[in-house]
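In this view, the complex is presented without one of its protein chains, the others remaining in place.
On to chain A.
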Amino acid sequence: MTDTLPAAAVEAAFKPPRSQWRDVWDQFRTHKGAMVGAVVLALLIFFVLFGAFIWRIDPAFIEPDAVKMIRSRNQPPSWAHPLGTDQLGRDMLARMIAGGRVSLAVGLTAMLIAILLGTTVGVLAGYFRRLDGPLMRMTDLFLALPLLPLLLVMVLLFRDKLAGVFGPELGTFLLIVFAIGVTSWMQSARIVRGEVLALKEREFVLAARSIGTPSRRMILRHILPNVMSPIMVAATLGIASAIITESALSFLGLGFPPDFPTWGRLLFDGVDYLQQYPERVIWPGLAISLTVLSVNYIGDGLRDALDPRIRGR
């Protein structure tokens, strides 16, 4: 009369409940592209963070002796210089490491700022009807502003002041990161607002509201996790465009000081030598492409993993 449960079911019942993040990770793992992307990005980050401790050549070092300097220029790859040297005899590997550090830091930080701003504006506009009008008009205003002239004006106005407080390199870094961040949050704000507007009408939100959940918890607990996937996609695209915007600024002479390598600058410097030494363009180009591609795949995988409607299928 008493049916015994199958052993497997008993075992499952005694196991601690699986956490949400465990599920996310399991789902993420099944996305091959995302896994490859994560490994590549991890390798790139390892390369730029710890590369300088292993490869100890100064990226700005130029042979002081004129004869040696002339000989050290435009070297092909060798054991002494695995990626060769540039037109002034500087080691390309060391420059790639130093440049990557800046480019990745700019990309990630600017993306974080943009996402933070965009999500905040989007959620507030979508959730609070009173704020919707003013916030969205502000978004339109920012969208209508031409990006590059705005950046130029910001750089012109604040560069000297920031450089005075933080030193030229950190000052420029903060300025560029901030400038790119505050000029690229609008798309994500619009996307997030749209999602929030749709979510607000759903039953679970109504249910949560009926038991008196305060707005703060409502947003953090019910709304945000559900808009995570569009935010992720916007974020991954943001990293790529931030790296490229930094390159454009450096090219216009408004980014970092010219002797300060970034991947974008290495790429632009190499263009003059494209025909003779194509590797000068290929290495930084490859690094930028790999970063952008791997981040995009990770974003793709994360979106699938984070969306409760897709997860488990």
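Definition applied: contacts are C-beta pairs under 8 Å (C-beta built on N, C-alpha and C of every residue); 3 or more make two chains touch, one makes a residue touch a chain; residues count from 1.
Here is the rule we go by: contacts and distances are computed from a predicted model.
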Chain excluded from display, named as in UniProt, from "Allophanate hydrolase", "Hydrogenase", "Cation acetate symporter" or "Peptide ABC transporter substrate-binding protein": "Peptide ABC transporter substrate-binding protein"
Selected residue (touches chain absent from view) among A:L43, A:M69, A:L145 or A:L220: A:M69
Sole contact to the chain not displayed, among A:P76, A:G133, A:P225 or A:P258: A:P258
Touch criterion as defined above, residue of A:A60, A:A105, A:V182 or A:I282 at the omitted chain: A:A60
Residue numbers in chain A that touch the chain omitted from display: 60, 62, 64, 66, 69-70, 73-74, 87-88, 90, 156, 160-161, 164, 168, 251-254, 257-259, 269, 272-273, 275-276
